[in-house]
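The complex appears here minus one protein chain, its other protein chains still in place.
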Amino acid sequence: MPPVKKRTALTTMLLMYSQANGLGKAMATAIEVRHLRKIFRTHERGAGLLDAAKSLFFRKYKTIHALKNVSLKVSEGEILGLIGPNGAGKSTLIKAMCGTLFPTSGSVNCLGFEPWRERVKYVANIGAVFGPKSLLWWDLPAIDTFEFLRELYDVPKEEFGKRLKKIITLLDIADVSKKPVRDLSLGERMKCNLACALLHNPKLVFLDEPTIGVDLVSKDKIRKYILEVNKEFGTTFVITTHDMTDIENLCKRIVIINKGEIIYDGLLEKIKSRYVKTKHLKVKLASPGKKFLLAGCKVELQNDYALTIEINLRNVSIESVVQYLLKNFKAADITITNPPIEEIIKEIYRK
Amino acid sequence: MSFEFGAMKLGIKEALAWKFSLMLWIVISIVSIGAYYLLWSAIYGLSGQSLIAGYSFRELMTYFVMSEIVQTLTWNNVIMDLSQKIRRGSLITQLVRPVEFLHFDFWQHIGNRVMQFWIYCAPMVLVGVLLFGLKFTGWANLLLFTITAVLAVVLNFVLSALVGLGAFWMTEYHGIRWVYMGFHSIFSGFVFPLTFFPQFWQKIFSFLPFQYTIFVPIQTYAGKYGLLSVLGNMLIQLAWIIVLMIAITLIWRRAMKQFSAAGG
Partner (left out) sequence: MLRWLRLWKNWASLELASQMAYKWNFFLKFFGAITFGVIGPLIAILIYTNSKGIPGWSFEQFLLLTGLFSLASGLSAFFSMPMTFHTIEKVREGDYDVDLVRPMRPLSYALATSTDLDQLAEILVGISVIAYVMPKLGLQLAAANIAASLLLLLMAVVFFLSLNIIIAAFAFLFVKTYALIDLFYEVAKVGKNPITAYGKTGSLLLTYVFPVGLAAFYPAQALFGVLSLAEILKLSLIALGFLAFAITLWELGIRKYQSAGG
């Protein structure tokens, strides 16, 4: 390895070590989770007619270990990405940090509060968006809901007005916020939801899938908004998402959770360089071409109109693949995607 | 036949999913009729007469029990379902003729009703007999009642379907639904036997389809009509069903013409 790369790896390791031990720049801790455990007990409901009749008399109980010994620290001003497959425990962890869920054992400390113990007081300092569910009045413009929230969080009118103006500009919802919410697209609604979460200047914000189902332009605006708010107000963000582009644009540090356990807690760069070894290339062909043949590339699909290739980054670079593609094919559209998070997690798990 | 059967199976499953609610309804009905039982004991006691509005105490109790049973049997959620489908602009409504469109819903409803009968109505009959003196009025009346009851289920379905179609012309439909349900509960005889109303009102009720969904079946069971009248009532039920189906078809065509172009 050339000496430069070696040094960077060393520096990275030192950084991680120092972060883990609270050395270096004295960053205040926004969230500290220690050995958090959460167990749910549910009963199974059968699917068919016979099961439905059976459940009249018998009930099978199931124990679900949603969180198994989770420990985590988040510094003030961080934007943390929390990723994992569905059912991994992301929402459970977020709910525990919001104070809406009692843990089975372990401790959580957010902004100096034990979230569920002093929930009403604590919650005045946080904002939360749980997916596409919203507080927004369906038949009224978002601005009415904003005013309601001002009352709820007891924010003085002037301070609120200034902050609202800034948020509206950042999210570009000046016109949107005056239209009835039912007339808005999903992207516009999400932007209004995000505005709702930050109107009262919370120190800590939880975003659960903030860009799911949202169009690309709005996604971009939302990401820029989060970065701006983080920069200007020092707001700490904890974001769960399935969208790797969200993570790449927003988070320096990510936590991967799978089956109730944290399997990775560290810098994004490290994961990318260590684990993202393949990329998928999807091509729309303007005209059929010859058989795709290139070392380090596995052809998953090829017909007269489309081409899907899995690229092994260890053996070949994206640039060379694209060069080969453009030299030998007439491409109408090219999309390069990362492998789904499940694959990355499987990789990590194997290690 | 498998299409209808499949729809029925879905209706049966649907009813089973709500089995606890349905069984709880038996308790609710007991409370409701029980309150009436105590109240009317006192009223009959004070009145000193054995008949009030032509009903003996036992007959009146029979009416209230049958009212709950028949109401549950003939009830449907079609107005809600239909208005929601129309509001959402489901593609189905634009491509399919109303008979086909409602065909599935109808058979699913029948499946649901079959289950309702076993989960609610049958136990309720037992409750009625044990607690409230529900009278058995003979096999002939039972048979005639069964026929009128089945017709009543169909009639109520078609009636609701017609009302539900109004959702094409209104953005929010709860208002109309409430008004309809309010009048229906009075005019059908669910709240009170129609014979308690002044003659003038009874005349009006007889021109409307509502009384044929609850009042007439119960009276048939109670044997209050001669055979000819019973058959006449069945014909009227059939006539209403046909008239309403024609109305549905016509209104549907109108709605399609008006809204298909706009894209719903």
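Per-chain numbering from 1; labels A and B assigned in written order.
We adopt the following convention: a residue touches a chain if its C-beta (ideal position, glycine included) is under 8 Å from a C-beta of that chain, and two chains touch if they have at least 3 such contacts.
Just so we're clear, the structure is a prediction, and the values are computed from it rather than from any experiment.
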Option touching the unshown chain, where B:142, B:170, B:208 or B:246 are the choices: B:170
Residue among A:82, A:101 or A:271 touching the omitted chain: A:101
Selected from B:126, B:181 or B:208 as touching the chain missing from the view: B:181
Absent-chain interface as seen on chain A, which is shown: 40-41, 66, 92, 95, 98-102, 116, 119-121, 123-124, 126, 128, 130, 133, 135, 137-140, 144-145, 147-148, 151-154, 180
Hidden partner interface residues of chain B, rising order: 20-22, 24-25, 27-28, 31-32, 35, 38-39, 42-49, 52-53, 170-183, 185-186, 191-192, 196-198
